[in-house]
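Every protein chain except one is present and positioned as in the full complex.
To keep things simple, chains are lettered A, B and C as they appear, and every chain counts its residues starting from 1.
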Amino acid sequence: MPHANSLYGPLDPAPDAGYVDAPPRMGFFTDTSVCIGCKACEVACKEWNLVPESGRDLLGMSYDNTGALTANSWRHVAFVEQPRPAGWATPAFLDTPDGPPVSPATAEVAAHTSTDTGTYPGLPSGSPGAAARMSGGSEFLGMPGAHPPGRGSGAEGRTDFRWLMMSDVCKHCTHAACLDVCPTGSLFRTEFGTVVVQEDICNGCGYCISACPYGVIDQRKDDGRAWKCTLCYDRLGVGMTPACAQACPTESIQYGELEELRERAAARVATLHERGVPEARLYGHDPDDGVGGDGAFFLLLDEPEVYGLPPDPVVTTRDLPAMWKRAGLAAMTMAAATAVAFLGRRP
Amino acid sequence: MTDTTRPDRQRQAGRGRGHGGEQLTVPPADFSSYYGRPVLKPPVWKHDIAGYLFTGGLAAGSALIGAGAQLTGRPGLRTVSRWTALGGVAASTYLLVHDLGRPARFHHMLRVAKLTSPMSVGTWILAAFGPMAGVAAVAELAPLLPQHGALGLARRLAPPVGDIAGLAAAATAPALATYTGVLLADTAVPSWHDAYPSLPFVFAGSALAAASGVGLIAAPAAETAPLRRLAVAAATIELVGGRRMERLGVTGEPYAHGRSGRLVRAGRALLAVGTVAALVNRRSRILSAISGAALVASSVATRFGVFEAGRVSARDPKYTVLPQRERLDQHGPTAGR
Amino acid sequence: MAEAHPVGFQWVMEAKRRGAKVFHVDPRFTRTSALADGYLPIRAGTDIALLGGVVRYILENELDFREYVISYTNAATIVTEEYRDTEDMHGLFSGFKEENASYDQKSWRYAGNGQNAATRDTETQRETAAGLEHESHGAPVNGQTERDETLQHPRCVYQILKRHYARYTPEMVERVCGISQEKFLELAEAWTRNSGRERTGMLVYSVGWTQHSVGVQYIRTGAIIQLLLGNVGRPGGGVMALRGHASIQGSTDIPTLFNLLPGYLPMPHHSDHPTLDDWVDSIRHPGQKGFWGNARTYGVNLLKAYWGDAATAENDYCYGYMPRMTGDHGTYQQVLDMIDGKIKGYFLLGQNPAVGSAHGRAQRLGMANLDWLVVRDLFEIESATFWQHAPEIETGEIVPEECRTEVFFLPAASHVEKEGSFTQTQRLLQWREKAVEPPGDARSELWFFYHLGRIIRERLATSTRPRDRALLDLNWNYPTHGPNAEPSAEAVLYEINGYEVASGRPLSTFTEMKDDGSTAGGCWIYTGVYADGVNQAARRKSRHEQDWVAAEWGWAWPANRRILYNRASADPDGNPWSERKRYVWWDPDKGEWTGYDVPDFEKTKPPSYRPPADSSGVAGLAGDDPFVLQGDGKGWLYAPTGVLDGPMPTHYEPVESPVRNPLYRQQANPTRKVYTHPINTLNPSPPEEHSQVFPYVFTVSRLTEHHTAGGMSRMVRPLAELQPEMFVEVSPELAAEVGLNHLGWAHLITTRAAVEAKVLVTDRLTPLRVDGRIIHQVWLPYHFGFEGLVTGDSANDLFGISLDPNVLIQESKVGTCDVRPGRRPRGQELLDLVADYQRRSGDLGPHYPPQVTTDVADSGRDPEV
Partner (left out) sequence: MGVRSWFEGWPVYRQLTGTDPLGRGAASKSAGSLSLTARTDTADSVAKSVCPYCAVGCAQRVYVKDGQVSQIEGDPDSPISRGRLCPKGAASKSLVTSPLRQTTVRYRRPYGTEWEDLDLDTAMNMIADRVLAARDETWEDVDAEGRPLNRTLGISSLGGATLDNEENYLIKKLFTAMGALQIENQARI
């Protein structure tokens, strides 16, 4: 029988998906505080999974010329330039003759770029205002008290600077809407608790794409099917590490048993807080969150939305029982209305 | 996220837009994002699916009307409705298959039966409804068969079989008409998901309106009285059920503004026109046809409007980030509740 | 490092995780800066001023690791009275000869040393890039020196150093480099605090450092700091060069360089080395301490490996067969000679000078003026298709129908299609197994050269000309295998390793080599790589199955030693400096050196050993002389000879600089190698007039996503898409000044070329306040060219050719330019634009400005007033 938390709440997904004696749940912990933005993950993933090309345009989004997770980019390294202090470092541009920061303005320009990613709908352009804010941070909106005078407000010349980098990937949610809405059973839960598209099954109905609260899964042009990170299901099956995690030079991408990764992550946050990086926080680690916790979670140094992540995603299927109820009610209303209409007086 | 601190965030919703970085050329949005790009992937469904929302609803409504006509002895309306139901379901099947990235694999839909997947549920509903609607419609051909021989037997058997099939189709029809509301709502698309209490009602009403409209156009005038009543009921269901869509807050915007908003509003206006025309007219064939056409058009506009609104809401990060941010600021992370 | 050597950077992150502080100095904020604890934006070309500031900080505050400094460096050594410092001579050292712009190094020598130092004239040393020989050993000096271990003697190295850097104050660092005093002091404090018995600090540079007209002195300044702080020869210390190519270390050890033979033996010079004895003596410097005393052995073994049975004691082991240098035969001289029609044929072996070398236009015009060109590569790179697609076609400078160069493109085998060894940047040899056969006509270089040699020898088989003897007598018998008759790489490695001639037994160590012809070995420093007939470079014992030194993974030269001069990891008495930094130590019970690594010292020579007077060579090394390849066994804070531009590093401005040297009247390196050739035009720098025509500083380097000239990345799909276009990074301030827009176009102009690029306006670039002026710097990647999946103008086209005097490496990390918005013009208009800039900047092609500027006290801010 389905678990009480089958649609929402903490859950061990593999047993719920019918695996008896499932191995421990495996996942990724991506620690962006050590990411060097080298993109080895992007390439290693493409090499292993034979993922096609995803566009050759200069996007102007700092060093990000990939743009987003798509069917043709299963790892995506985000780059954010911000005139704000990096917790561990002394101000980058102390006493240099600078004017105000340009990153909000360049982010705005970059919001307009696009490229043919070989996927549908590709890389849509963005909202310039929201782009500017990502780089400026709230203090650029005249919010009071963000920083002591002379630091980062931009009016008197930039001093602080940090360059955020983050390798994004499918979250392998505990409650994976993409999987649950898939009408063919192409998307399925593996024994490792990961979420995988079975390419021999997918018929390209596209439902999973709308269902994903993270905008991860995507449809490939000229192929029609949906594609995303498989957490290297084939490699896991023979005891290997996923290609991206194996390649990652600085262990920003860590692969392992989810339970253990969560402990490691909590310790890392504590360390960073001790070392003067109070902005370090975890994202997607909590089994009580809106998706039951992610199988791939992150240590971030800014708000999730700055990295293109939804700040508080909730799996859509949480509300599915209520939806069915409303649909049932509507159906009955419809039947009743018809009956009434016909049972009325004959002319 | 109890171990999370956020000292760097100074957001105070709705306040303070005064001073910006000097180089900002547009007023800063009140939320952050990654280069303003959408957080979500906009639905990849083409207009096939908006079309299907209409044709599926039309088929369902027609099957219901067909059954009503069958049970109340309105053969003309019955015939029209049964053929409309078949046409609707055939068009639906075509549109659904056509929208697939891999149409040749449409039968993979029948691999599994998943209650968590409205599309899977819908597939099985369609699988039940379609053949029944087909049999019911084909049974209407009985008079064309010869009187004698094997086909003569068929001619005699067809009407009762058609009646059973018609009733069976009608039994599944309300599900067919309303599941599509869940189909759209069970997504991360903000305007669709947030409208989940309304969508089944809107779609139910819209289905009845469209089916009534076709009946008004094509059925003998003498048999259309229930359709006029039904049109009123449809309008009531749709308008009452849909009124909450406007109160969604920011994710309701696409239903009120832009192209999608215009379509939704046009749908309502047409619905009103069609319903009123149906009510006032009792005899005019032309007015009936106009009324019917308005109802059909209303349904089309509503379906495309709702469909488009979802796309708009997924395309702009505002609709994803702002409500989630607001939720976080008011209640803390979802986990905390 | 994160940018160009990401996998190496894991160890920096590992150290950081354990609490290390990381500082990054770079003109632009890179992916390394993002992770560093401190980032110091620096004006390109001023590193000596910064590091000199650190030297001063250490000395003024007496923060040096005194015990180490006294015992292991030449700090206590007394220098001759004739020595005069740059402080006294406006930026020149004593001994400068105007006529050939080089130093007579006599006055730099240690007191009491005779005429040993600088036996060869310094101009010849420059022309033959003699500095490169020191990659494996120090320059010649006498072993026994006068010392004052109190360091108080006014002419001891310590005091000379202190005086030399006295003006490199934090204020001066700020003035020259544009680095704030606060930031400088943070770096200096952290560096010194992290050094001593318990801790070590490491200096890591990428080899852009070498691409300066004072490149060698950059690195020497780093070495001086590391010696003062006791960070050499110890774990976690050292000066770490991040080299850029898979086997660039190997191709220096076993050089494909004009001035070197394998094992850093010099290529014979026509006047200095007419005979074998002259050659050997010039290397071993009779009287000098250390392992170079055995130079004759190394030389004879090489000759014996080359000419086998033909090499006998009677014929000086065929020494006479060797070609002789007469001067500079380096790659840039060659290119100018190509333009002048002096060179007939050119081989390009996995190298793409049309994009990767300075002054790309000169490179391409040179190639267009050959009889024949052989390009061996994986792809049709720019150097193979210059006659078809070069930018000079558009300007009409190359007309295919009039270009006579015959081009052979021969496809090369990739790294998985052949076996062989790479030597990585830490001197570690790693063997590669062959995975698959090369496709089609693709072949290894081993195949190409073996068979080319075979064919040539067959052609000459009946020749009686003396000049052909060297080819005919060549030991050229390598077993071949497979359908393509591929020569055996292991057989070549065996010859490199060396063997006993009579028995064929592979040698285990270079100390087994004999100078009587009974052994042969192609590269003495590699001896041991084939010890016991086992390919030691192929060892792949997992790191999980051995200690952290991992001595059984691959093989490091020399003698599988992982840290050079590791005797210095123990104190003078042979005990570890600290438990924490334990590495190699003296075991008094066993009477031998032991530790985690192979001790870089005679195994049984006790710390207390003192050589008898007049001993030399290995025997001359005392028990506390850790720098066993240096002539005096000491680490050199001061180079009494061997470094052509001075005994101590001195800040000179880059050859092309927008500012007057704030430290000395001498503007740029007075001994730099200059080519006065019509194509090698120069941007003026102060005190020359018109420098304002090129007001901006530009620098180039690598992106993580691409590799050097792009031949292995622009052609590779998953890499090309990651950085798909040529761009230039500019600060918002410069963008505003010039009128550049993010993602718009700009073009950069020098007297050599104009190149265009998309603009990235970024906060990662900053203007600097230098000597009261605002200096803008721009940065470009140098990976782009006109072939491949992604294309763009080549940044290296902007550079002229000015070389470091020690190693003849070009200054291609800093230059001046103008920046203008929009795309560059095409065709004749492009030539006109560049010509116009040449004219406006005073036409420095024909009259090259003087190298010495000490007589120009032009500025009101004369630094020395």
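Convention: a contact is a pair of C-beta atoms (placed from the backbone, for glycine too) under 8 Å apart; a residue touches a chain by one contact, two chains touch by 3 or more.
These figures come from a predicted structure and were not determined experimentally.
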item: Displayed partners of the chain not shown (whole complex); value: A, B, C
item: Candidate in contact with the missing chain, chosen from A:26, A:212 or A:243; value: A:243
item: Touching the absent chain when the full complex is considered, from C:236, C:320 or C:695; value: C:320
item: Of C:89, C:239, C:374 or C:857, the residue in touch with the unshown chain; value: C:374
item: From C:106, C:434, C:582 or C:823, residue that would touch the chain that is not displayed; value: C:434
item: Per the touch definition above, residue among B:92, B:116, B:224 or B:288 touching the missing chain; value: B:116
item: Touching residue (missing chain; options C:156, C:808, C:830 or C:852); value: C:808
item: Those residues of chain B which, in the complete complex, touch the missing chain; value: 110-116
item: Touch list for chain A against the chain that is not drawn; value: 1-2, 6, 13-14, 16-20, 38-40, 42-44, 47-48, 179-180, 185-186, 188-191, 196, 198-201, 232-235, 237-238, 240, 243, 246-249
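Assume only the chains that are shown with their structure count from here on.
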item: Mean-CA-position distance for chain C and chain B (Å); value: 71
item: Approximate Å spacing (C-alpha centroids) for the pair chain A, chain C; value: 44
item: Contacts with two or more other chains, residues of chain A listed in rising order; value: 100-102, 105, 110
item: Sequence positions of chain C contacting 2 or more other chains; value: none
item: In the complex, chain A residues that touch chain B; value: 7, 61, 67-68, 78, 80, 84, 100-102, 104-105, 107-108, 110-111, 120-121, 123-134, 136-146, 154-155, 177, 180-186, 201-207, 209-220, 223-226, 266, 269-270, 273, 278-279, 281-283, 285-286, 288-290, 302-303, 305-314, 316-317, 319-320, 322-324, 326-335, 337-344, 346-347
item: Sites on chain A touched by chain C in the complex; value: 34, 36-40, 42-43, 46-47, 53-58, 60, 62-63, 65-66, 81, 83, 86, 88-90, 92-103, 105-106, 109-110, 113, 158, 161-163, 165, 249-251
item: List of chain C residues in touch with chain A within their complex; value: 2, 6-7, 9-10, 13, 29, 31-39, 41, 178, 180, 182-183, 186, 703-705, 717-725, 727, 731-733, 735-736, 741-743, 758, 760-764, 766-769, 774, 789-790
